[in-house]
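Only one protein chain is missing; all other protein chains are in place.
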Amino acid sequence: MMEILSFFAVAEKYKAVFLDSYGVIKNHKGLIEGAQNTIDFLRSRDIAIRILTNDASRSQQQQAESFLKLGLKGIDTHEIVTSGMMAKQFLQQKILGGRIAYLGTENSAEYILQSGLEHVAIRDVQFDAIDDISAFVFLDDEGFDWNTDINKTVNLLRRRNIPVIVANSDKLYPVSRNDVSVATGGIAKLVENMLTKKFIHFGKPDTQMFMYAYDELNLSGSFSKQEILMVGDNLNTDILGGNKFGLKTTLVLSGNTSAADAELQINASGIIPDYICASIVS
Amino acid sequence: MMEILSFFAVAEKYKAVFLDSYGVIKNHKGLIEGAQNTIDFLRSRDIAIRILTNDASRSQQQQAESFLKLGLKGIDTHEIVTSGMMAKQFLQQKILGGRIAYLGTENSAEYILQSGLEHVAIRDVQFDAIDDISAFVFLDDEGFDWNTDINKTVNLLRRRNIPVIVANSDKLYPVSRNDVSVATGGIAKLVENMLTKKFIHFGKPDTQMFMYAYDELNLSGSFSKQEILMVGDNLNTDILGGNKFGLKTTLVLSGNTSAADAELQINASGIIPDYICASIVS
Amino acid sequence: MMEILSFFAVAEKYKAVFLDSYGVIKNHKGLIEGAQNTIDFLRSRDIAIRILTNDASRSQQQQAESFLKLGLKGIDTHEIVTSGMMAKQFLQQKILGGRIAYLGTENSAEYILQSGLEHVAIRDVQFDAIDDISAFVFLDDEGFDWNTDINKTVNLLRRRNIPVIVANSDKLYPVSRNDVSVATGGIAKLVENMLTKKFIHFGKPDTQMFMYAYDELNLSGSFSKQEILMVGDNLNTDILGGNKFGLKTTLVLSGNTSAADAELQINASGIIPDYICASIVS
Partner (left out) sequence: MMEILSFFAVAEKYKAVFLDSYGVIKNHKGLIEGAQNTIDFLRSRDIAIRILTNDASRSQQQQAESFLKLGLKGIDTHEIVTSGMMAKQFLQQKILGGRIAYLGTENSAEYILQSGLEHVAIRDVQFDAIDDISAFVFLDDEGFDWNTDINKTVNLLRRRNIPVIVANSDKLYPVSRNDVSVATGGIAKLVENMLTKKFIHFGKPDTQMFMYAYDELNLSGSFSKQEILMVGDNLNTDILGGNKFGLKTTLVLSGNTSAADAELQINASGIIPDYICASIVS
């Protein structure tokens, strides 16, 4: 019933392709076999590439290096857009003084919070000296002790009504073929439920990353939204966000959404991709 | 505790001001007294003005005429941004064939759905000829019979899995000092609950209107986000959206949020404006 | 994979059977063919019967008469438990003075609100004389004009902070093989969303009806929960509620949940019936 198309046949009709990373280019075992070939095909047709990933654990540079390490050549740093970059941009624009407290790794704090402001891990926050804390950021699901630091976050945010930023709104991420792990967005949601407050979330399906990629793309050419194809494995982030931003969308069945579930999930959610492909390599 | 500032003193520090309409410039009685003076002040300082309103019942032109009718001079058509415009843009980009069914007035259908495609009011839909219906739009809370047309919408959307667009996501709007009315977004939410599907919503706090106003503004000048002030009476739409887009935000107490409630609502929601002013005229 | 059992073989192991009505005993076309035979079988084995239905449009007596009219003999009035009875009981216990305003038919108001207190349809409420209104009841999806009376309800409940009772929490009900209609619970949810308040809901999956049936059953015998089988076509009301109350549960595939969807819905929801039968007649 549902027609599975060749990714090459679909992609060649567009001037630019936006690709999700996990489940599209790579998975828990490494690079998806044949990914290099697809990237080379797009380059050979002069189709612009951008990679849009909900990730705040690594900087743009670290992401680019990580693709190289996996064996994928030719991805340029400026072609990568992460939800962490959106959070960083927001902090630079809106948080102009004070200290920024965070939940996450030192590494993610380093690159996201490098705005001239001091930052402090939640475990190092002293509750008798919090008046200068001006924002809180959920960065990552690692780098802290869940047993103590989640509660400490709740209690800090009960004492200080400050902007709270979620640098990656994904609720979970895959760690192997069968298993998942609670992600930053899941922990942030737990805290949001405790406090019944509204945090500021970054990451697909929100349109900021699409907008950023679109604006940056148009610095070096002229691309209308109809000329751009968004490719993702997740209906609720990639396809919903791409549709809403006005792009054409392709669901690939190589990640979060299996061939067996796709039609059902599309009908149940009402989130409808323009195309469906087995993967970006077929 | 909460400092109430003069709007003039706040606004004159910015190169552009984005204003919500209802509760800021006008209310159920008409124009807010002194609004013309504030607009004139902004013009005299060469501060650019854009009006961002969650409204899909009237076109940009009709909105501009309506300000004139209320007695507010000098608002240009291109300075108005409505959620209906966003819906229209989406439909033009994404829905390229078939018929568009809708819930709303003939007038709103006229201007939003003028994309070369045929449109049909839900009451005129024949269930034996719906295969060519390619999208559904919630336009307005008027122009149909609630007793029959809401159910007919539910049943159409059970038969056809098509993109569903909500041209104004507001749940309610004020009709007098004390009374409100269920708005388009409220009816759409009811239908979404029935179907457990995800519709595509337009309107603040989503960033599309901010992005549109920002891009359009930068066609005729160079404005960074830090140079723009968003002014609104509603924490959940104007201030949340403005904050998330990276603008400075001012809550005015002349509409949805009363002086008595402001501090409490800010603390309860965690949505924090950069400034608070009694109104745009003080 | 999923084993479909004979209802007779399952039921004969129990001392009492609780049956949902719509989708189990009857459907949009009338009585389910063979229902009389099943009722007779249960009687012949001395298995007690109770019918638990989310319905507030008709009294216990009217429900019993309606089964007779459909051709089902031998259902006694006291064997019927409706969500409307629960609402009535609540009002008698908790609302001891003032007038009760309602949304619904005159008939449902008659039987539910017969507690010595005056009742008034929302359309007849005068906003200058509402100080004595002591409760509001969502009774039915008929008997009022949706275009005006839903808004009037919202505005009454903005003026008066009083207990609000939802006599049937179902969001929708079937009207034909393909079509549904928004039910009382759906309208109540819309108003709840407008006001961000919590109403008092009656009907499965809440345990009141189970508790009522269980207590009433034990007036004339001694039944433990393990000796009672709940039979329903709806995972979210019949099976969830029955499980939570500690009864054994049977999902029948003759109503809301089709054979094609059952396994999937059970896996997706985590609501697990003890048995699955095609219907009560097979």
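All chains are identified by letter, namely A, B and C, in their written order; residue positions are counted from 1 within each chain.
Here is the rule we go by: a contact is a pair of C-beta atoms (placed from the backbone, for glycine too) under 8 Å apart; a residue touches a chain by one contact, two chains touch by 3 or more.
Note that the structure is predicted; figures quoted are calculated from it, not measured.
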So there's a chain missing from this view; which of the remaining chains does it actually touch?
A, C
By the document's definition of touch, the residue of C:A9, C:A129, C:M211 or C:A259 touching the omitted chain is C:M211
Contact with the hidden chain, among C:R45, C:K69, C:R123 or C:K197, goes to C:K197
Sort through A:K189, A:K204 or A:K225 and give me the one touching the missing partner chain.
A:K189
Filtering A:L31, A:I150, A:L264 or A:A278 for touch with the omitted chain leaves A:I150
Just the residue numbers, please: which parts of chain C touch the chain that's not shown?
89-90, 93-94, 157, 161-164, 195-200, 206-208, 211, 225-226, 236, 240, 243-244, 246, 248, 266-272
Those residues of chain A which, in the complete complex, touch the missing chain:
145-147, 150-151, 154-155, 158-159, 171-172, 178-182, 186-187, 189-190, 193-194
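The working rule: only the chains that are shown with their structure count from here on.
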Are the chains arranged, by touching, as a line, ring, star, complete graph, or other?
line
In whole angstrom, what separates the CA-based centres of chain B and chain C?
39
Centre-to-centre distance between chain C and chain A (centres being mean Cα positions), rounded to whole Å:
44
On chain A, where are the residues touching two or more other chains?
none
